[in-house]
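Written out below as C-alpha cells is the structure these notes cover.
A single protein chain has been omitted; all remaining protein chains appear in their positions.
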C-alpha cells in the first residue's frame, strides 16, 4: 500500500501540511554505521535552495528515532521523521472546494469523498523527503560494496544535454548533466517562471558497472527493469520510463544487440539488463517528468459541486519538478538496488553451492 | 516472485520446451461464466499464424482444470494449462554452452550456475500464452461492467501510424493501428526477415473512458500508472513505457494540464491518470519493444568457459515481437484493471459510506 | 516483516528505551471519526496501574500525526506515536554482556551480532502499546457495523475461572473473567511477586456472534483461524492458541460437530469457524501465556563470550503478563477482524452479484 521494496522496505506516512512526514525502513542489516551528516547532506540536495525551484523553505532536519544503537543499525526497523515547519495553509483556502487541473485533487476526492486539500495532502511531493532520507541509507549500504548511483537532469523543456557529465551535475544548481546547455536550461526555467508557466524534463540516473549488478533481479515477474519502471513511474510527475537506448523501438536487432566478449559487453544498448537481470554493465534509466501542474495561469476547473470555476493558484511551486525529482530518482534507484542486493545475496536465488556456503 | 496482481493474482510456471506451461489465477469472483470459446479465441490471437511472425506452430489448446464447476467460477483458484507440442530442442543444441546476445542466457547462467538452454527455458516468451489466457478471463470480468481494453501496433521499425484505428487493428494480421501505413510496416518486416534481421516497435493499448476507471489505483505506492509501468516493463522485450502524451517532457504546464469542465476533462494529455488514480478518461499506454534478440546474423559472444565464440542461431523467431506483444499488452492491461477493480470495489479504499453499503 | 494485516495494515517501530514507539496504520476507510478520548481509554487499559502489574509508569499519551483531517480519517496512512518517558536504562547495565533466560537476548544477539540491551530493545512488550492504539481504531471501525470484541483472563497459575463473565472482566483490575476466583488469582499473583517469581495464564477473547462474521476469512491459506493463531502466537509470551472447545482432541465427532438448525448452530464447539471461515457464531479464542521471563531469582546463564554467569534481574516487571496481555489480545482480534472485513467486503471473495452491486 504505502510500501516500497521487499527486503529493504520503506513504508511512509504524512501530508504536505501535517505535523511531520515520516517512514519506517525495514531490512537494514545490523552493524551499518549511520552517518547522520551524510544522510542530512543527501536530504539537503533535494531541498529548494534557489530561484530555480520552490520558495517554500523547510529546514528538513531528518531524525532517526529507532533501529539505531550507539550509531549503528541494529536490524530493527529504522523510523525516519522530518517535521514540517514552513506551512502556509491559508494559501490553499480557495482550493478547499475546487480541484486543481493536473493534480490528484479531483481523483482523490472522487475516491475518498473528502480530502486534506492543503498543499496536496498525502499526494504532495513533500513526502519524497523521506524517500531521499531512506535512499541515503541505501546509498551507505551500496557504498559498502563499492556500488555507486549517479544522476542528473538530461533535458528541460526539450533542451537536451550534449555530452553527459555526472560530475558536472553534482555541482550544477539545476543538476544539469551538460555544461554546454546548462545556461540555456536555466534561461528556459526563468522564462517559464516569469510567465507563471512550468516545464517538463527528462532525468537520467545510472548505477555504475559493477560485478554485483550481474544477476540482480528476478526472472519474469520481479525483473530489475520492471521494478525500476514501477517505482519511477510511481514518483510524482513521472509519465515515462526507459531502460537503455531510448531509440530502441526504431532499431534493428543487428544494431541493438550488445555483442559479448571475454572482456564483457562491447556496447550497452540494453541499459545493463537482459531478461530482467542485471548484466554487470552500467544500469541506464531515463525518467520523463511532466511540467509542474501548479501554474499561475487562470485555469478552467470544477468545484466539489461539479460547477465550473476558474482557478488561480497561489502557493509556492517548482517551475520544473524534474530538477528536484532527479535527486529522488537517484534515491529510488539506490533503494531498489539495495533491496535486490539483499534479496539476491540471500540464497534463494542462488545455487545450492551458495546455500552451503551461507549455512 | 512469479506472481502478477494482488487480488486477481496470476502465478505461472513452465519453460519453452517443457511438458507444458501453466498458471494459477486466484481471486476471480464466484459465478463468472467462463466461456471457453472466447478464452481460446483470445489465446489464438497471440498465436503465430502467418509470415510476419514465428514459424513455430503450437495448437495452444488452453484448459482450465480447477476452480470451475458447471461452467462457472467457484471462487477457488483457476489453474490454466497449455501443453507444449511443437518442440525442436535439437535446434538449440549449439546453445548449450553459449550465450545468445540480447537474451537472458548469460544473466541466467550467471545467477543460477545452470540453465535449461532449450528455447530460452523459463525466460522464453512462450510463457506469455498463460498471461493471455488469464487476461481473457480478466476481460470477461471487465465486460460484466462494460469496460473495454483495446490495442494495436503503433510503429514498426520507426514507421509510425497516422490515424489510430483500433477496429482496423483487430483485423490486421500485424495488428497495425493504421490502414495508411500497414503495407509499409509489413514490407519492413519482410525485408528485415529476409536479411535475417529484426525490428523494434511501439504498441498502444487503451482502456476506453469509463466511470469505473475513476479513482482506480492507490495513491503514492501502488499507483495505477506505476503498476502499469512495472507490469509492461516486465514483459519480454519491453524497454520503455509511457502514459498519456509522449511529448510530455518538452511541454509547458499551460498546454499539458487538462482543463476540467462539468462535462469532464477537455483534453487527455495525462492519459487518464492523475496522482496515480484513474480520472475516468481513456487510459492511454505506450509500450516500446526492442527488436527481437534472435537474428540470423553471425554474432559475437562467449561460452560458459568465457571464451569467444561466433553464434548463428537456428530456431524459429518473430522478426518483430511487438506484433504478438500487442496482444499480451492488452491482456496485461485487462489483468491490471480487473485486479484494481476488485481491490477498489472493496471498501478499504472507499468511504465509510461504502463500507456500510457493503456490509 | 514488521507488519500485521493485509488491507488494514499495521507496521511498527521502536524499542523499549528509545525516544518513542510508533506505527503506521494503513487501510482505514476515509470518513471514520477518530475519537481520541476513546482511543486513549483503550491505551490506558493496557497500562500498568496497580500492584498486580509492572511498576514502570508511563503516561502513554497516544498521538495520531497523519491521515486525519478535521477529526476524520482521510484514507491516508495514520501514524501513531507514543513517546517513552520513564526510562531507567541503568537498571539494564549489567545485561549489556549477559543474556536473560527466557528472553530474546541470546537469540537476538546470535542473529544480529549486536543488540540494544536496554529493556529488551525491539523485543520488549513495550511495542504492544501501538498494537492497542491501532486496535482501538479497529474497534471503532467494527463498532460501525455493530461488531464487538470482548476478553479477559481465564486462568492465572492454573487457577481457572468458574463461570465466564466478560462484564466482570471489564472492571476487574486483573481483567479476571470470574468473580468467584478473582480473589484467589490476585492472591496467587501477590505470592509469586513476593517470591520474586512469575505465573503463566490463559486469556479468552471473543467476538460476539454477528452476521458479518459469516464467511469471514479465506479458504485454505488465509483462514480466519490460521490468521488468529499466527497473530496471537506472535505476541510476546504466547505459547499456545486454541479455537473453540479446548477439549477437542479427546472428543468424538458425534459430540463435537455442531448441529445446524434453521435458527442457527445449536452448539459452538467449533468456536465460530468452519473450514477457516466464520460461521456467524461467537468467535472463541484461547491464548496461553508463559510466566513472565523476568524473575528476581538468581538464574544461570552465559555472557557474550559464552562464559557461565549468574544473573539477578532488577528492572520492573509484571508478575503475570497474561493480565495486560489480555488487552493486547482483544486489540489483535479487533485488528484481524477489521482487516478481514475490509478484505471480504471487497468483491474478490464474493459473488458476481456482489461485484455488480459494488460497481
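A, B and C are the chain letters, set down in written order, and residue numbers restart from 1 in every chain.
Convention: contacts are C-beta pairs under 8 Å (C-beta built on N, C-alpha and C of every residue); 3 or more make two chains touch, one makes a residue touch a chain.
Only a predicted model underlies this, so the values are computations on that prediction, with no experimental measurement involved.
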| item | value |
| --- | --- |
| From C:46, C:122 or C:210, residue that would touch the chain that is not displayed | C:122 |
| Residue in contact with the excluded chain [from A:75, A:217, A:230 or A:253] | A:75 |
| Residue in contact with the excluded chain [from C:64, C:80, C:104 or C:209] | C:104 |
| Touching residues on subunit C - with respect to the absent chain | 1-4, 12, 99, 101-108, 110-114, 122-123, 127, 155, 157-158, 192, 195, 197-202, 214-215, 218-223, 225-234, 236, 239-246, 248-254, 256-262, 266, 270-271, 274-279, 286, 288-295, 297, 299-302, 306-308, 322, 344, 349-351, 353 |
| Where the missing chain touches subunit B, by residue | 1-3, 9, 11-15, 18-22, 24, 26-27, 30-31, 65-67, 69, 72, 74-79, 111-116, 121-122 |
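Just so it is clear, only the chains that are shown with their structure count from here on.
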| item | value |
| --- | --- |
| Same-site or different-site touching of subunit A by its copy subunit C, using the half cut | same |
| Chain with minimal offset from the mean of all protein Cα atoms | A |
| Interchain centroid distance [CA atoms averaged], subunit B/subunit C, Å | 45 |
| Distance between chain centroids, defined by C-alpha means - subunit A, subunit C (Å) | 38 |
| Where subunit A touches two or more other chains at once, by residue number | 1-3, 12, 111-114, 122 |
